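Here the structure is laid out as structure tokens; the discussion comes afterwards.
All protein chains but one are shown in place.
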Amino acid sequence: MREINQIGVLTGGGDCPGLNSVIRAVAKTAIIEYGLDVIGFVDGFKGLVENNYKQLDLRNVSGISHLGGTILGTTNRDNPFNYLTESQGKIQSTDQSDRAINNMKNLGLDGLIVIGGDGSLNISNQFSHKGVRIVGVPKTIDNDLAATDVTFGFNTAVNTASDALDKLHTTAESHHRVMVLEVMGRYAGWIALHAGLSGSADVILIPEIPYNIEAIIAKITQRYRQGKKFSIIVVAEGAAPADGEMVVQNLVPTSHDPIRLGGIGQKVAEDIAKFLIDIEIRVTVLGHLQRGGSPIPYDRILGTRYGVAAVEALMEGKYATMVSLRGNDIITVPLEEAIKELRRVNPEGNEVRVARSIGISFGDK
Amino acid sequence: MREINQIGVLTGGGDCPGLNSVIRAVAKTAIIEYGLDVIGFVDGFKGLVENNYKQLDLRNVSGISHLGGTILGTTNRDNPFNYLTESQGKIQSTDQSDRAINNMKNLGLDGLIVIGGDGSLNISNQFSHKGVRIVGVPKTIDNDLAATDVTFGFNTAVNTASDALDKLHTTAESHHRVMVLEVMGRYAGWIALHAGLSGSADVILIPEIPYNIEAIIAKITQRYRQGKKFSIIVVAEGAAPADGEMVVQNLVPTSHDPIRLGGIGQKVAEDIAKFLIDIEIRVTVLGHLQRGGSPIPYDRILGTRYGVAAVEALMEGKYATMVSLRGNDIITVPLEEAIKELRRVNPEGNEVRVARSIGISFGDK
Amino acid sequence: MREINQIGVLTGGGDCPGLNSVIRAVAKTAIIEYGLDVIGFVDGFKGLVENNYKQLDLRNVSGISHLGGTILGTTNRDNPFNYLTESQGKIQSTDQSDRAINNMKNLGLDGLIVIGGDGSLNISNQFSHKGVRIVGVPKTIDNDLAATDVTFGFNTAVNTASDALDKLHTTAESHHRVMVLEVMGRYAGWIALHAGLSGSADVILIPEIPYNIEAIIAKITQRYRQGKKFSIIVVAEGAAPADGEMVVQNLVPTSHDPIRLGGIGQKVAEDIAKFLIDIEIRVTVLGHLQRGGSPIPYDRILGTRYGVAAVEALMEGKYATMVSLRGNDIITVPLEEAIKELRRVNPEGNEVRVARSIGISFGDK
Partner (left out) sequence: MREINQIGVLTGGGDCPGLNSVIRAVAKTAIIEYGLDVIGFVDGFKGLVENNYKQLDLRNVSGISHLGGTILGTTNRDNPFNYLTESQGKIQSTDQSDRAINNMKNLGLDGLIVIGGDGSLNISNQFSHKGVRIVGVPKTIDNDLAATDVTFGFNTAVNTASDALDKLHTTAESHHRVMVLEVMGRYAGWIALHAGLSGSADVILIPEIPYNIEAIIAKITQRYRQGKKFSIIVVAEGAAPADGEMVVQNLVPTSHDPIRLGGIGQKVAEDIAKFLIDIEIRVTVLGHLQRGGSPIPYDRILGTRYGVAAVEALMEGKYATMVSLRGNDIITVPLEEAIKELRRVNPEGNEVRVARSIGISFGDK
């Protein structure tokens, strides 16, 4: 086995609180524990293709753990295996993976750590097949990777969404309103579920449980009769009505769209308004606020643990793996397995059952 | 002068952080300092018309100062002089002001404190003309009342908007994006101006300074050339382009609309997108998050000072007035005068000049 | 098996963020899912002995999940098996457990849920031996119960401590100071360890790893030579020097002392000052700030899950147990087992290793 003297790290995909905690832990561990040199590629895989990088040392990764964003920059468009370039006014897609591999060779890199979500881990897997020693760190704000219990960034997003619910609550109660909050979660409703549990929502709508507008109306009406003239509804952006025949889901606007048009939150509000004409309804779309800001301690610690573990995995020759949280332990799982399936909310699972037990409706009955 | 033994208080109009601080200060001062009885009308002027009220005592106003919303409830639709009722399926508007006055007489009320904005203060003024001893407390999230330096709630809204900018900043920088944040302010741009100054915005668009999209493009481009590949734009909901002929302003969606359609924030983003095709743009609309949540200390203290001053004004016979902050002092101004004009941002004033001095563009040149 | 129609709940021991989330979940689940009556005893076991209680219904547990403290009150002194009463000027200790059991019988209680730490769970176990159907919910701010992965309240305390470190950091760096922060943790260093990992501490001192002042001096000096003229030290209140012969540990002041005298944080600062005479050192003792305030979402959700699970355990006849988090699951463990041992930081465990990997010193080498 070739000795490891120098490694690279990059951040791919959408923004996520905790990226800097991972970068700092990677660099510090590599330098302090193993005496390695560390290179950070700028703007994700684009930097890998364009050979755009900077040296990381103890000084430039110091004091960054609590900062949002990533000091390395990121894009969520560039894929070396399907790289878009403009030539003579035309946009072309070419495979630039060999160019990326050559860059790594010329730099003398002995391993690469990729911090990214679904897409970035897929690319990492392809690089693995071409012989690159690679370890992935799971990053999705949506917490929807099956191969790990929790991804970093998720709990900070829940925090932001729960704070928003706390704010909406006081207004809802004072004004006797229905407040709809649309949060992230295109395929999995984890943010909506956790924020709703934390922020005392009355209705939670998630992609995993198709809703009926009548059930939502019934819940609001029941509360009204009990003297609670307000209701709080959290909607994951991927939620859809039971009779939606997936059409609605396909049309659901997402946080990746350049400019949002009316999303599912607005649709739910409009549909309620058709039934309950004398109650005021307001919609708030949290959007990018969920991806930014200082990570909460949970995510700083998880990011730090992931970063240390990723370097250790490289040093122990565990290539083509992803670091993962299982219970209180950090383990590694094969990349191949990590990207196979989404972790979605189990409609019969403990958290949904807990929510139902305290009277939260999922709009399904 | 008839002795004052019992007073009433109500909260009218939209939600605003600090309402409970005022209510608590009114009740505590009235009870502790003057030995009065205090009644709180439920749901603003509606409670006054419907004779729906509750006794306030030291117990039920205790521990509420830091809570958002209002323990009395509020509506922003009910006007006793133009009261909407449904009768045989038809909606009628009638003058119920005498009924309200009768209710006060029957309850033995010797004075009324109204915590509200433009609309509620106008109603208060009308009641004054009919002989009701009334003192107003200025409440607008937008800080646009000319008769006072600052309204309570405003600084909490600025806090929420500034936090949002801090969050968007990290993502903007990591992803090289243009981030547009739409905040409240239909007629006055105070929230946008203060949040932009606090949250390091690059462009601030306010109703008082019509913008040219070219000037915004120029600012973004200039930054890009300096190596700053991201920009932060704060837009007040009432901002409008210079060539908009007021049409746009009339169409601007507001925080009072039941369900928001695309607002000025989205229009700005779309217009930028036409010129700068290869930069990613994202829009966030803060909406009701600005009205809710726990008031910051500044607003709790200001609300408390207003509440105490309102009771004192009643006891000193200063009827038909509004309490007001001037410098560090609380004074009273005639209601008549208080409702006459809006306090708008002065395009030549200190704060705009300060913003320009540190390189912030208002999109006008 | 006797049917369960009515249950009681009480909160014992020190304050802890999330208590109200548990109470709300207990009451809501009991009422909504099982149609039970629910009684809350006032001021912990004292209310049980004195028969002081209130009926809990959907109304009085509504809107409390995000509030710190406990709506039921608590004391950390009263033990029914060793109950202190004053009689003719003398303080007596008597066994009042039968009186408590009689109260429960007279009220028609079929089960009791005790939310408490070490002490309260011990008392619960004793009541179990006398035939009371009891289920415990683990509550320690220190996270030191071996029978559960995490106790609620812990992560909120870490948040508060990490926020404090963020604040101290900027001052430390600007003033080139050594900042010492003393946090809770008499027997286990979890808060110090997690806050230190999250808040970028340079040295973490915990009860599980005795420290040498020389090693701390060495770390500060090494940083100084690298141009980092400041250091951040987190000290658990139960930390002790290696040569302390346990004397110091016995003298360590705790958060339960009525009035604090100089604690270990101050001792560490004084000892550093003997060696490094020209560096400024400041000590901050977080104290009770760690126990108060609104629980973060993590603790609200965990508290809610515990509350639901406790009612389910009672309904399923799992008496003399405690609910517990294992990985992502809520399970029950025998009370007998739950109180046997503390969960202390493993000096060879993953989190300590992670901290060392990124250069954090534990003052031991």
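The letters A, B and C name the chains in turn, as written, and every chain counts its residues from 1.
Throughout what follows, a contact is a pair of C-beta atoms (placed from the backbone, for glycine too) under 8 Å apart; a residue touches a chain by one contact, two chains touch by 3 or more.
Every value quoted in this text rests on a predicted model; they were computed, and no experiment measured them.
One chain is not depicted; across the entire complex it touches B, C. Only one of C:Arg133, C:Arg186 or C:Arg291 touches the chain withheld from this view, namely C:Arg291.
Per the touch definition above, the residue from B:Ile296, B:Met322 or B:Leu335 contacting the chain not shown is B:Ile296.
Annotation: of C:Ile7, C:Ile123 or C:Leu168, C:Leu168 touches the absent chain (contact as defined above). Within the set C:Val283, C:Val308 or C:Val323, the residue that contacts the chain not displayed is C:Val283. Residues of chain C that touch the chain left out of view are 11, 14-15, 19, 43, 67-70, 73-76, 160, 163-164, 166-171, 173-176, 179, 258-262, 266, 269-270, 273, 280-285, 287-289, 291-293.
Hidden from this view is one chain, which touches chain B at 24-25, 28-29, 32-33, 58-59, 62-63, 65-66, 149, 155, 158-159, 162, 166, 169, 173, 194-195, 197-200, 226-228, 296-298, 300-301, 304-305, 308-309, 311-312, 326-330, 350-351, 353-354, 357-359.
FYI, only the chains that are shown with their structure count from here on.
The chains in contact with chain A and with chain C alike: there are none. Central chain assignment: A. Criterion: smallest distance from chain C-alpha mean to the mean of all protein C-alpha atoms.
One finds 31 Å separating the Cα centroids of chain A and chain C.
With centres set at the average Cα position, the gap from chain B to chain C is 41 Å. Distance from the chain A centre to the chain B centre is 35 Å, each centre being the mean of its Cα atoms. For chain B, residues touching at least two other chains: there are none.
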